[in-house]
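In this view, the complex is presented without one of its protein chains, the others remaining in place.
Chains: A, B and C, in written order; residue numbering restarts at 1 for each.
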Amino acid sequence: MAQRVGLECSLAVSEAVKLANADVIAAYPITPQTHIVEHLSELVASGELDAEFVPVESEHSAMSACVGSSAAGARTFTSSSSQGLALMHEILYIASALRLPIVMVVANRALSGPISIWNDHGDIMSERDINWVQFFAENGQEVLDLTITAFKIAEDHRVTLPVIVNMDGFILTHVIEPIEMPEQNEVDAYLPPFVPAQKLDPAKPISMGMVGVPEVYTEARKACVDALEKSYPFIVEHWNDFAAQFGRHYKPIECYKTDDAEALFVTMGSLSETAMTTVDELRAAGQKVGLVHIRLWRPFPTDDFLAAIGESKPLMVLDRALSPGCNAGPVATELRALLYAKGKTHYVANFVAGLGGRDVTRADFKSMMAKTLSAAKSGAPMPYEMVGVKE
Amino acid sequence: MADEGMVSWKSLALGCAMVEPGTSKRFNTGDWRSRRRPVTDREKCIKCGLCYILCPDMAFSPDPNAEGYYNWDGYYCKGCGICVKECPKDAISWQEEKEEDKYGPACGA
Amino acid sequence: MIEVRFHGRGGQGAVTSAELMAQAAIAEGKYAQAFPSFGPERRGAPLQAFLRISDEQIRLREKIYEPDVVVVLDPSLLATGNVNAGLKPDGVLVVNSAKNVEAVRGECQFNGRTAIVDASKIAEEELGVPITNTTMLGALLKAAGHVDLKAIEKPLAARFGRIAEKNLRALKRAYEETVIEE
């Protein structure tokens, strides 16, 4: 029987890695990811998790060691944040190009400068094109569950790609909340041992990471993006299987009270919860709004998103990162491009909020929605707005 | 665009790996050699094996028919001349070669 | 839903207080959230911790701006002037202080419901250290009554192991000795 416990969400990640029986963890500490790796080293030290914990000297080496370990055929996990993720940047592309099913939890944090240890999505938005499968978790339960599914999806031979589970730094990592902890035998039934599609083995020598001469580089990239684009049905399949076994159903795009909604919030990550409460409060006040929240960021679930937003409703898209010099935040830019390509005419208002740990409250959501509705009414395009900037 | 040497993306191994070892053996580096080739005078050869162990291109290999001697392979020899220079008995010397018989015994294919 | 804000100094265990209470509530089948104020503070600096407890799922990821309860772990923080910021008029201020209610109210300009206990003295006597986090939980339980006193025992044992007994004794004594002024 699954047990309901009060647990810090970071520790829930570590417990998920233990339940997944990972073989190697290579990690370097960085706020706000630290509790994840601290607890993992405790689990290894106590013998509860039989794994090699490689305390590398940098994040660059963390991802490099993960590449080596995964290529050797070991189930491999790491976790990072912000500057650490940026330091990994170079190797992130190589991990997916080599098709290594590494799982990483990113405790999302702002990028310097100025240096900020607090939450936003600037770190992960800089890693949008690394060809990894990417999820955004909204609470501790989800981060535990998605981490377990991440191994299954990554290691599925029809996918064979690395996976990132994003969780908001501090807002999730340092929060204690109720979490259903699955039993080991339940997870074992869901997640079989890792069988690598290929590995470094003297009995069958292969060469990995060859020089991509101009005659092959384009084809190599094509094969890699194709794998990501085609991973969608398998992600859904594994999430459905998870639901069948554990009773918690995750979908690439989630809807909250959208059916009769006249305008929609679009969010990603833990603020989706605040947005839900905001929807409830606005509805109680007579305003029919709804929420579409994005759980699967890569590959982007275009059809699910289009189905979720319906026809012509104004969208209030929340970005938690800047795309300087562009006319919108990264999520809004992408959604606008998608809508244009599909001939849709939804009004898209874009707000950049919650940078570097700035709290985003229900009051903020309400104000953003009010601005969206009035701008949509006028029909005039609205430049993106940085919420709460002190003039 | 010419598509010589190109393969379909669908036929690439996972992660663009090369699952067959040592495929470079098919690659002809003999045509890097210009005008001349090293030739061993087996009368002078003392079977020390330096030509074998000091060749960066593995162009020398043990002669299966004459123990202690080494065969030269024009398919790989790039013509650096280390063997000529390092042979302690000056048993290896340069010999002019024509384009048509450049590759010698092509045992690499 | 009840929202609690803890004020303490780095090292005094305000975060632990919030965590233990959340765990107790969760163990009772309730929903709860405990989180620190995510600052760069180090030992000694004033800091806050937050706690939400509810019978329904909590879907909020914002700080607590209008708490129902404020818990002050260190009497010297009263004078900083912001411990009762946003505290609901019908809320309760739970204070570690050796002073009487008039003196406490005078220090922080709050005239609502006030619960006072000399937690420093209890902690010193029961634990041998002036760390008031578990002691103040006794006062909080008495003042707010949102979680059963028994529910705190298990999380306390899990956190403190051998010294859980002593902490529970301090907590229970604070529960008894807390004086509530309406």
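Basically, a residue touches a chain if its C-beta (ideal position, glycine included) is under 8 Å from a C-beta of that chain, and two chains touch if they have at least 3 such contacts.
Keep in mind that, in the parts below, contacts and distances are computed from a predicted model.
A.B. asks: Suppose you had to identify the omitted chain by its UniProt name; would it be "succinate dehydrogenase", "Thiamine pyrophosphate protein domain protein TPP-binding protein", "Alpha-aminoadipate carrier protein LysW" or "sn-glycerol-3-phosphate transport system permease protein UgpA"?
C.D. replies: Its record in UniProt gives the absent chain the protein name "Thiamine pyrophosphate protein domain protein TPP-binding protein".
A.B. asks: Need the list of shown chains touched by the one chain that isn't shown.
C.D. replies: A, B
A.B. asks: With respect to the chain omitted from the figure, which of A:V24, A:L85 or A:V106 is a touching residue?
C.D. replies: A:V24
A.B. asks: With the full complex in mind, choose from A:A74, A:V103, A:I179 or A:A197 the residue touching the hidden chain.
C.D. replies: That would be A:A74, which touches the missing chain.
A.B. asks: Considering the whole complex rather than only what is displayed, give the residues of subunit B touching the chain that is not shown.
C.D. replies: 7, 16, 18, 20-29, 32, 48-49, 52-59, 62, 73, 76, 78-82, 84-86, 108
A.B. asks: Write the list of subunit A residues that the hidden chain touches.
C.D. replies: Touching the missing chain: residues 23-24, 26, 50-52, 54-58, 60-62, 64-74, 76, 90-91, 94, 98, 193, 200-213, 215-216, 220.
The working rule: only the chains that are shown with their structure count from here on.
A.B. asks: Based on which chains are in contact, what kind of graph results: line, ring, star, complete or other?
C.D. replies: line
A.B. asks: Roughly how far is subunit A from subunit C, going centre to centre by Cα mean, in whole Å?
C.D. replies: That pair's centroid distance is 35 Å.
A.B. asks: What's the distance between the Cα centroids of subunit A and subunit B, rounded to whole Å?
C.D. replies: Here subunit A and subunit B have centroids separated by 52 Å.
A.B. asks: Using CA atom averages as chain centres, what separation in Å is found between subunit B and subunit C?
C.D. replies: The answer is 80 Å.
A.B. asks: Touching at least two other chains at once: which residues of subunit B meet that condition?
C.D. replies: As it turns out, subunit B has no residue touching two or more other chains.
A.B. asks: Which residues does subunit C have that touch at least 2 chains other than itself?
C.D. replies: Nothing qualifies.
A.B. asks: Give the list of subunit B residues in touch with subunit A in this complex.
C.D. replies: For subunit B paired with subunit A, touching residues are 4-10, 12-19, 21.
A.B. asks: Going by the contact rule set out above, which residues of subunit A touch subunit B in the complex?
C.D. replies: 97-100, 160, 197-198, 205-208, 210, 212, 215-216, 218-220, 222-223, 226
A.B. asks: How about subunit C: which of its residues touch subunit A in the complex?
C.D. replies: Residues 18-19, 22-23, 25-27, 29, 31-36, 38, 40, 58-63, 65, 155 of subunit C touch subunit A in their complex.
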